[in-house]
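For chain A:
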Amino acid sequence: MIKAEQKPIDEILKYLNPYNKILLSGCGACVTVCHAGGEKEVELLASGLRMARQKIGKKIEVLEVTPARQCEPEFALELSETIEKVEAVLSISCGVGVQTLVRHFPKIPIFPGVNTSFLGETITHGVWEERCQACGNCILEKTGGICPISRCAKQLLNGPCGGSSKGKCEIKKEADCAWQLIYDRLKTLNQLYKLEEIIPAKRWGVESRDSGLRRIVREDLKV
Partner candidate 1 sequence: MAEKVDLSSGGEVLIIGGGISGITVALELARSGIPSTLIEREPSLGGLSASFCCKASESCNKCFACVVDKRISEIYQRQDISILTQTEVIGVKGNREKHQVSLKKGKEKIDLKVSAIVIAAGINPFDASQKVEYGYGRFKNVITAKDLDEMLRHRGTISRPSDGKLPKTVAFFQCVGSRDESIGNLYCSQVCCAYALRLIKAVRYQTPEVKATFLYMDIQPAGASFQEFLASCREDKGIRLIRSLPSKVYHSPLSDTLRVRFTDPERGEVVEDSFDLIVLSVGMVLSKEAKRLTELFRLSLTEDGFIASPPTQTGVFVTGACSGPKDIDRSILHAKSAAFLVQQHLSGRF
Partner candidate 2 sequence: MKAGSNLEKVLEKRLFAVTGELGPPKGNDVSVIKRKAELLKGYVDAVNVTDNQTAIVRMSSIATSSLLIQLGLEPVMQMTTRDRNRIAIQSDIFGATALGIKNMLCLTGDHHTFGNQVDAKNVHDLDSIQLIDCVRTMRDQGRLLGGEEKIEGEINIFIGAAANPFADPFEFRVIRLGKKVAAGVNFIQTQCIYDMNRFKEWMRMVRDRGLHEKCHILGGVTPLKSGGMARYMAKNVSGIIIPDEIIDRVVKAKKPAEEGIKICVEQIQELREIEGVHGVHIMAIEWEQMVSKITEMAGLLPRPKIE
C-alpha cells in the first residue's frame, strides 16, 4: 500500500494563506489505511485550519469530502460542483490523487496535504517500512524475495558493501542490511549459488522511472 505522512499544519497554512474558501478532500483507500488522509484526518485537519485562521482573524471556510479513491476520474469528477464553489483545493490523498484532480480541474489551485513516502509493509500497527521502488522490472526472484533496490541504501545488485556489520546497514544503524537478509534467506533456502553469479547492470533506461514517464496500456481492457 502507498504510505504517507501528514505535512506539518503550519506549512499547509502558509500556502493556503491567500484562499478563504477551500475544499479539503481525503481518500478512502491507501491513505485511510495508513491514517494519513482518511475521513478522520479530513475532519481533524479541517478543524485545525478553521481554528488557525480564526485565531489570526482571517476566517476560512472548509468543505470536507472523502471519495472512495481519488485516483479515478469518476470520483474526481464527482467533486466538480463543490470545486466550482471554492477558491482552492487541499487534497490529503497521495501524490497520485492530487495530480488526478489537477488534470480534471486545470483552472483551480490544488495543494497536497501529505508527503507521500513509499510503497510499504506494515511491521506492527502504526509502523511501516519501505518495500518497493516500482522500478518496473522486478528482480526479487534473484534475491530470495528481498529487494535490494528499495532496501539497500546504495541499491547494490551484487552486495553487501564493505560497510555491513552485524547485519545492520552502516548508513542507518537500526536498519537491517538488505544483503544480509538476502544472504540469510538464500542460505535457509540453500540457494546460495544464486549469489555467486554476477547480476548484470540493471537496464534502468527501459523500465524504471529513468526511462521517462511510464504508461501501461492494456489493449484488451481498453473500452
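How these were chosen: all candidates are chains of the complex that A comes from, given by their letters.
We adopt the following convention: a contact is a pair of C-beta atoms (placed from the backbone, for glycine too) under 8 Å apart; a residue touches a chain by one contact, two chains touch by 3 or more; residues count from 1.
All figures in this text were calculated on a predicted structure; none of them were measured in a lab.
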Chain A in this complex - touching candidate among 1 or 2: 2
Of all residues in chain A, those that touch candidate 2 in their complex: 153-167, 170-171, 177, 180, 183-184, 192, 195-196, 198, 200-201, 204
